[in-house]
Every structure is written in structure tokens, then in C-alpha cells.
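I have a structure I would like to understand better, so I am pasting it below and will then ask my questions one at a time.
Note that one protein chain of the assembly has been removed; the remaining protein chains are unaltered in position.
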Amino acid sequence: MDLRYGPEYERFRQEVREFLAETWPLSGEEAKLERVQQSARFRKRAIARGYLARAVPRAYGGSEQPPDVLRASIIREEFARAGAPLDVGAPAAQLIPTLVAHGTEEQKRAYLPGTVTGELLWCQGYSEPGAGSDLASVQTRAELVDGEWVIHGQKIWTSYAHWAEMIYMLVRTEPAAAGKHAGLSYLLVDMQQPGIDVRPLKSLNGDSHFNEVFFDGARAPADRIVGRRGQGWNVSRSTLQAERNAVATADTTLKQFSELLELAKSTRRNGRPAIEDPAVRQRLVEIEGYVTSHEYSSHRQLTCAARGESPGLIGTMNKLVGTDIATRMARLGLEISAEGALDAPYHHAEMLTGGSGEANPVARFLHSLSIRAGGGTSNIQRNIIGERGLGLPRDFAVQKRKAPA
Amino acid sequence: MDLRYGPEYERFRQEVREFLAETWPLSGEEAKLERVQQSARFRKRAIARGYLARAVPRAYGGSEQPPDVLRASIIREEFARAGAPLDVGAPAAQLIPTLVAHGTEEQKRAYLPGTVTGELLWCQGYSEPGAGSDLASVQTRAELVDGEWVIHGQKIWTSYAHWAEMIYMLVRTEPAAAGKHAGLSYLLVDMQQPGIDVRPLKSLNGDSHFNEVFFDGARAPADRIVGRRGQGWNVSRSTLQAERNAVATADTTLKQFSELLELAKSTRRNGRPAIEDPAVRQRLVEIEGYVTSHEYSSHRQLTCAARGESPGLIGTMNKLVGTDIATRMARLGLEISAEGALDAPYHHAEMLTGGSGEANPVARFLHSLSIRAGGGTSNIQRNIIGERGLGLPRDFAVQKRKAPA
Amino acid sequence: MNFGLSEEQELLQQTIDQFLANECPPARLHEIFDGEEALDAELWRGLMELGLGGLAISESHGGAGLEMVDLALACEVLGRHAAPGPYLGHALAGVAIELGGSDAQKERWLPRLAAGDALATLAFAEPGGIWDPSQWRAAVRDGRVDGVKEHVLGGSAADLWIVGCAGGDLALVERGAEGAALEPFDGLDRSRRLDRLALAGTPCELLERGAAAAQRVRDAALCLLSADAFGGASRSLEMAVEFAQQREQFGVTIAHFQAVKHQLADLASEVEPARALFWYAAHAWDARPEQSERAAALAKAHVAERFVHAAYETAEIFGGIGVTWEGDIQIWLKRALFDRVYFGDTESHRERAARLADW
Partner (left out) sequence: MNFGLSEEQELLQQTIDQFLANECPPARLHEIFDGEEALDAELWRGLMELGLGGLAISESHGGAGLEMVDLALACEVLGRHAAPGPYLGHALAGVAIELGGSDAQKERWLPRLAAGDALATLAFAEPGGIWDPSQWRAAVRDGRVDGVKEHVLGGSAADLWIVGCAGGDLALVERGAEGAALEPFDGLDRSRRLDRLALAGTPCELLERGAAAAQRVRDAALCLLSADAFGGASRSLEMAVEFAQQREQFGVTIAHFQAVKHQLADLASEVEPARALFWYAAHAWDARPEQSERAAALAKAHVAERFVHAAYETAEIFGGIGVTWEGDIQIWLKRALFDRVYFGDTESHRERAARLADW
């Protein structure tokens, strides 16, 4: 057992650091470019060195490196430390392996190079109103009319729809197919066209990071289907699978814990710092027990990934554990802030979803609900842990659904 | 809103107090009798005054009083204060209304008078091994042979079986009946006979307050069925219904809270009484919020009962709320006692189940599990609250059971 | 022994409930929540026309002469509907004048408060989270007051502020008085707007027995906040139950999922017993003064926690819509956070309750 990376990897880390010192932040004229453009230029250079887009073939703009989770982890650590752009995040991150696995040669050449640098911005059209955790109950339909897909329907919780150029989405193309998983297709659609209307949804924190997207006769060429027509469910599942196999990190949790600690040190209660209150101390260390368990579990999973082993039970529970810790921290932050909860946190909210600024405990508390709601509710996570992790049987309700209607 | 009982009731309370002052404890020769005999003599006098067995007709040894929950409540309060025997408790308490409602004239005359005074001791034969919350899955069978019921099978969690004279039990008399609720009968059986073997079950606290009872050809006369043959399920349900309609009291909860408080005052931690630890104080008052909510809710229910109104939602949740509070208190007691948890609490356990002696926090903690396990698990309680209280649909699993097999 | 509501009390609740269902349905509530107005005058007028202004004001001064229990029952319904506006402050100002005012002060103000002709509110809190009358610092000298009061509910809409002063005194300060400056506070719960009130040499009039009344008024505030919180918590639970019975996933309503059913059952057992706790706190204020201070602290702490928990869990059951601004539950969740800390947070009241029991 050794938490050090070993000499070979430490040399690699050094190499990454040197690259970053030279390359980021951009300088001169390039430093005046927009953030997206700066990131794209930087990513191209990092890809050329084999640091980013490691699983994407060179032919499509990637660096085509052999899998090495330790190198990947060092890259993540060092890039994060330098504040440099990492590989593009969700939702483009889920599209990339799907395109690599299921895209046509033309699709790969057309979309991957821009996607991996972040120049081509995507949003994801899976969720629909009323569907919630039941992702397969897609109502949005696409019909082939004169060699083009014509799309009608509505998507919701679509992050970045207001600035994305394209959307990858699930649409129902064979309404007659038996069972709700059948008859879906995975389609790539331009966002800038008359048949698409994007309406921002304001979060309870006052910021707008997701949208409703209305499709009323929007169009896409016939060859924009990824994978086979009617096989969209499996195509999208392979994406989710890739996502699930990604190594979880406890970075966010650790960052929030240090914020909470800072809050406890800087907030005065009864004439002394809150952190001197014995009740607060007990709760902080209690939470730290969860935080560090989560942190070291991510090292365990990294090791498993490096060895090509399954992480087992722990691999099913990252989401639930992470959100539960976030709620515990948010809850204690709320208590420490006391009267601060009367204050509007709305101007602090953006930084929780990518912006910068000081963490506000009330915004954090409200935002903890968004974390819980996103990417599968806690009950879905409990089903996954129970069924895949512990080998328990499926629910009756879901079994009922699976019976032919 | 008035928590006082009003002048009429205060006169009644005075009358009860005077009766108790004269009557309890017994004196002279009677004070030397065994506890059961003392209680029986006292109960006879209290019944004669209309204080006990109020719902049982005079013809069968009761006092046949009009329903009056406030008088009943005053009686309970004053008898408890004087340490005097109240109406017989479980399991005889559940038998009494069943016999009154469903018994034959002979059964009522034979059993009720001794039962209401506590001279005739009963145990209850409902649970069977492996049945758990599924009470209707009775396997113990009784066959009519030469005018007698011959019983084979096993009951479990039978409190007091080691000293009861009789058992009231559910047996399967019509094995061919469709559905597991059909074909059960409610039978009264003598415990002192060769075909019955009682084996005590030791609790995790080391005390023995329940038993396994094995029936191997035990016999009962044909006329010992209460209600109609094959209708035992409904007969036993009416008992449970009566139990559910009884007004819940928070007496036990209040008593345990005052013990917990005493523990916090008398236990030293870090050189001072535990109750001066800010974390302990916070938790104590948090628990007190639940305790007093429960207490005043019982006043609310008493008022509803006095008015003949349904208590609504709150009426479905007494068991769950009571056990959850008990677990909270047990848990804090455990923490306060710290190293005390290394000590064997086994010699303190009896007092938790009727004996006397000082409360031990570890015994209390272990016993809190028995409270949770007894009389329907928390999950069954949640089903009841969800379905009867909130009007939610039944589970699929249970629906499945109800479908014809 | 009668620990239940009278027919009159049930009718009172029904009347307010019906009024708010008609006049402040969620769509209207969102408008007010999002709007810039400090006070929705129409809704306020409606509440006053129902007679809510004088519920606990004596009949001789134009009120209904009811008790704290009745006021609490009214606040429960306001909490159910997350009713916007400074009712809490207005009702408590009436209580303060009833308890602490001279005959002249009562005659001058109570009939106007009861009729809704004047809007009054409390200015109790001082910077640093100071709610306790014994710690107030605003100084009165020669009929003028200097100090800063925070979190004044409906401060900018009020005609009269009851200002907590050093020594636990209470002073009347009228709108427009010299040296009184209001600054709107950008608050979390936009249904209950707060202002900061700075007073510099502002003319005021001390209540005759203000120092004796202030603690009682604080206890009354705790009773009413716990009532508001109970109303909000029980409505949150109802919203969750309604949603679960109507929302379908995997071909059935989610109420069919045992996990959801049990979450709702657990939530119900957290919330429903608390009803009796706020009743008791209000009843103790009316009839058991020796227990009132502690009962009010205990109830405020306990019920507000239940409200936060219920609103949070309900938002989670709602899923996506639960975390949007356009969803309803966000308004209740923010009301819960307000109730949790207004007039002092849970932890401070629990510590007070421990001290009051001599622990």
C-alpha cells in the first residue's frame, strides 16, 4: 500500500508541470481571446502532448493514448492546480465516447475534433417533462420527411442549451415499436434554427443553468443518427456506462469541506468562533469521517482502475455517498451561519455552478437539492446499489413495467 | 383549550384518591399474599367502585360503566401515582374485548371474571416462526378428533407462556380454505397439559420474557372456539382494532426521558456533569421537542376520544413515533454512559420489562430493539401511516399476494 | 380537559384558509414573491377586512378579544399558504401595546391596528443577531431614541414601529419621524420583506409598561413562528403527498413505490405530532405563564426544524421542479429557513430551554 505514485509517474508529473508552466495561462495576444477560444487553443497543445482527449483516436483530433488511470489522475491534479482547462466536461464528455463507439466515419470527422477542444458546444436532450428518473419514456418524436428528420416535442433540464451550437438527443422514430425502450434514435441536431425555442429555467438559487427546449418542426439531415435507427436507447446507455466507469473523485467534496471549515472558523457565535463550540466540533469531525472515507475510497477505485479490476460495491455508491455528504455539510453550514439565512444568497449562487466567488452557506444549502435532483435521484441510486451492488431483486413496480403491456 | 379536567372531574379525581388511600396497598394478612393475589383482591374492590373493567358487563365480573375517556384517564393517572394495579395488561387486555364481543355466554361466564382481576393468566398464540409481520400465515393446525381439538404446531414470541394458565391462539382448522386468511379459528387452550412444551427465549439483554411454545397433540374441548369456526382472522382483528383505538399515552416516553435527564445530570464527562456539555444539552432539548410533541398529541387524542371524533393522521403513528423517540433516547443514553457500555447490563434488564431497579443505559439501548421488533415492525407502521393515514396506494408486493394464487 | 379546537376556532381557520386559497393561490404568491413591492396592499386589505388585525386585541379597543391560541391558529393558516406580508409584526405590535401600553396609548393605537387603518410592526433585532430584550442597546433620552434595528418585518410599509430599547423598554416610533431612516434588506424569503431601521435622535414615546411586556412579546413571537412553521410543514407534506399520487414513473404513480411511501410516512411522523406542541406553547402563553417562556422556546426550535426538514424532503421528492424558482416548494423552503432563525435560531433557543430548566 503506497499513496505515492512512484518515480516513473513522478517524472511524468514533472513533465506535466513544466508543460503547464510554459503553456498556461496564455500570453500576449492570445490572452485577450474569449475564454472558450483560449481553452480551445490550450487544449490543442495539451492534446498534441498526449495529455487530453486520450481515448480519442488521432484521426479525430484526439491524442490516442493507452489507458493509464494514474497518468490521467496526475494530469487532473496538475491541471486543476494550475487552473488550466481539463478535458471538456458534461454534456460533451458523454457524447465523445458514444461518437467514438457508434458514430459513422463522417460523424467522427465532422464533430469530434471541435468537441474535444471545446469549440463545438453541445447540450444533451434526454430528460423530458414528467419523465424524471424514467428516462426511456421519451415523447419527443422525429419523422423522416423528404430526407430530413422533423422534430416535435420538448426537452427539459437542458444545461447550456442557451449557448450550445448542437444538441445530442433521444427521439422516438418508430412510434409503433413494442415497449418504450424500442423505437428511440440518437440524433444530432443544430440548435440555431427556427424550430427550436430555448427558455431558461431559473433555479431556486436564482441562477439559470438549465433550460426547457421546445422543438416545433426543427430539422436534421437523415444521416445525423448515431448508431442504428431505433437503437438509440442502447447507444445512449453505452454513454451512461462510460460515465459510470469513470473514476470518481472526491475533489468537490474536499473543496466543500474546506469551505465549511473556513466558515466555522470565521463565523462568530456567542462571542467566539463557531469552531470552538463543542457541538460544532463534534459535527465537523463526524462529517470529516465521511469526507475522508470518500476521499480514500476514490484512491481505492483509482487503484482498481489501474489494475483493471472492478471496484465492487463501492463503485455503485459514489453518487449517493457524495450527495449525502454534500447535504450534511450544507446543513451544518446553514446552522453555523445562523441569522445569515435571512440574507438573499442569490448573488452568490452562480459560483456554485461554475462561476467564481465566495461560497455562501445558504446558497450551498439550496444548491445541495440540485445536486440531489441531478443525474438520478437518491432512490434510483439506492436501487442501483441494492440491485447491482448487493444483488437484491428488482422492484415489483419496475417488473410490472417490463411485462408486455 | 384547557388542559384542566374541570370541577366535575376534579371531584371524581378526589374520590379516586380517597379510595386509593383506603384500599392500596393492602394491609394486615392480605399484605402477605402473593402479588397476583393482592392485585386480584384490589381489582375486585376497584371494579365494585366502577374504576376498572369498565367496558365489561357486570354479569361477567366487570363494572359496566359508560365510556368516559377523561374518567379513564384520571383513573390511570391516580392509580399509577399510587402504584396500584391497573386493568390487566397485555396479553389478557386484548382477549377481554374479543370475548365480550364474540364469546359464547358460557365462555364469558367461565373466563371473564378471572381474567379481569388478573387471577386467570393468559398468553397469546399469534406469532409463528418465520411469519414475522405476516400474521395470517399461521401453520399451527387443529383437527377435531372425537369432539376435541387436537393441536400440532409452534408459536413464538409468546410472552408469559411460562406462567400463563391458558392461551388464546389462532389455529388453522380448515386447511382446504382458499387464501391464507380463511380457515383460521380462534381457540382457547389450557396450558397445563402434556401436549404443550414451553421453552423460554432469552433476550439479547439476558432476560427471558418471551417463549417458544410447542404443540404436539395438545387438546381443547370443541366448544373452546371464540366466534365461528374458520372466522378466527376476523375475530383476532377485532381485538387488534380495539387495541388501536385505545388512547395512546406518552407515559413510558416521559418516564424514559426523565431517566435520561437524570443520567445526564449524574454522569460526569471531562470532569463535569454530562448535562453541562453543550452538545449534550442541544441533543437533550432536541429530544424533548419530540417527547413533548408526543405527550401533547396524546392529550389531543384523548380530547378526540372524549368527543367521539377520529384523531386522524396522528392516530396511525403512535407506535412509530414512540419507538423512534425511544431509540433516540437510548442512543443518547449510550453516548452519555461512555465507558459504561463495557459493563454487563444483564442484571439490570428485568426492570425494563416489568421488574424494578435502576435504568441502565446499555440495557435500555439493547431493549430499544425489542420495542422496535414488538407489535409490528417500523416498516409495517410506515405502511399503515402511508395507506390509512395519508391515503397512499398499497404495495405491489402485497397486491401480488392478494391476487388469487 | 379539552385539548382540541372549538367550532369557532375551526371556523376561523377555514375562513382564512378559504380567503387565501382564493386571493393568494400559488400563481399570485409567485407574483408577489418576485415583485418589487414591499407590501401587496390588496392582500393586506383583505386580511384586515377578515378582522385579522384585531384578533387578539381586546373588544373594548375594537378587536375580537381572542387569545394567543387563536392568533397562533391564524398564523398556522398563513404559514400553510406561505402568505406574504408583515402579519406577524402587526399582530405582535398589537400584543405589545395591549400588554405594555397606557390607556391612552391603547386608545390611540389599538382601534386603528384592529381595523387595519394603521400597520404596525416590531423593531426588535439589533446587529449581531441580538433578539433578547435584555441585550438591546438602542438608547432613549429625552424622548428621543438612537440605535439600529435590523430585520424589521414590513418596516417600510409600517405606520408605527415598536422599537426595543436598552433595559428591555419598548418605544413607539411613528412613520416619518425625524431621523428615522429605512433601508430595504435583500432577503432570502421575499414573501416577508425586511428593512433596516436606523434611528438618530428620533422622537419616540415609551410604552408605559414596555419593559414588563417585552419578554412576553418575544415569547408570543416564538409561539406564532412555530405556528407558521407548522402550517408550512404540514402543507409541504401535503404537497409531497399530492405530487406522489399524481406523478407517474415507470407506468405507475410514484406513491406506489414503497420507498416513497415510507419517506412520506416518516415525514408525516416528523410533522404531525408537532401540531400539539405549538398549540401547547400558545395555550401556555394564555393560561400557564410560568411555563410559557420555556414552552415557546422549545416549540419554536422544534417546529421550525420540522419545517426545514419537511420542505427540503418535499423539494427532493419533487425532483427537478423542486429545485426551480418557478416551482412552489422553493417559497416554502425559504419560509422555513426564515422561521428557523427569525427571533433567534434553533440552537440558541435550545440552549435557552436548557438554562430555563436549570440544567
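As written, the chains take the letters A, B and C, and residue 1 is the first residue of each chain.
One rule holds in what follows: contacts are C-beta pairs under 8 Å (C-beta built on N, C-alpha and C of every residue); 3 or more make two chains touch, one makes a residue touch a chain.
Quick caveat, the model's predicted, so the values are computed rather than measured.
> Looking at the whole complex, which of A:Leu95, A:Leu284 or A:Ala363 touches the chain that is not displayed?
Hidden-chain contact among the options goes to A:Leu284.
> In the full complex, which bits of chain C touch the chain not displayed? Write them out.
257-259, 261-262
> Across the whole complex, list the residues on chain B that are touched by the chain not included here.
Its contact residues with the unshown chain are 127, 130-134, 137, 156-157, 201-204, 206, 269, 279, 334-335, 338-339, 341-345, 362, 365-366, 369-370, 372-373, 377-379, 382, 395, 397-398, 400-401.
> Where does chain A touch the missing chain, residue by residue?
Touch with the absent chain occurs at residues 1-6, 9, 70, 73, 261, 264-265, 275, 278, 281-282, 284-286, 288-290, 292-297, 299-300, 302-304, 306-307, 309, 313-314, 317, 320-321, 324, 379, 381-383, 385-387, 389-393, 395-397.
One rule holds for everything that comes next: only the chains that are shown with their structure count from here on.
> Report the inter-chain centroid distance for chain A and chain B in whole angstrom, where each centroid is the mean of the CA atoms.
Their C-alpha centroids are separated by 54 Å.
> Provide the list of chain A residues touching at least two other chains, using ranges where the numbers run on.
Residues 279, 395, 397, 400.
> At least two other chains touched by the same residue of chain C: list those residues.
If we look for residues of chain C contacting two or more partner chains, we find 256, 347.
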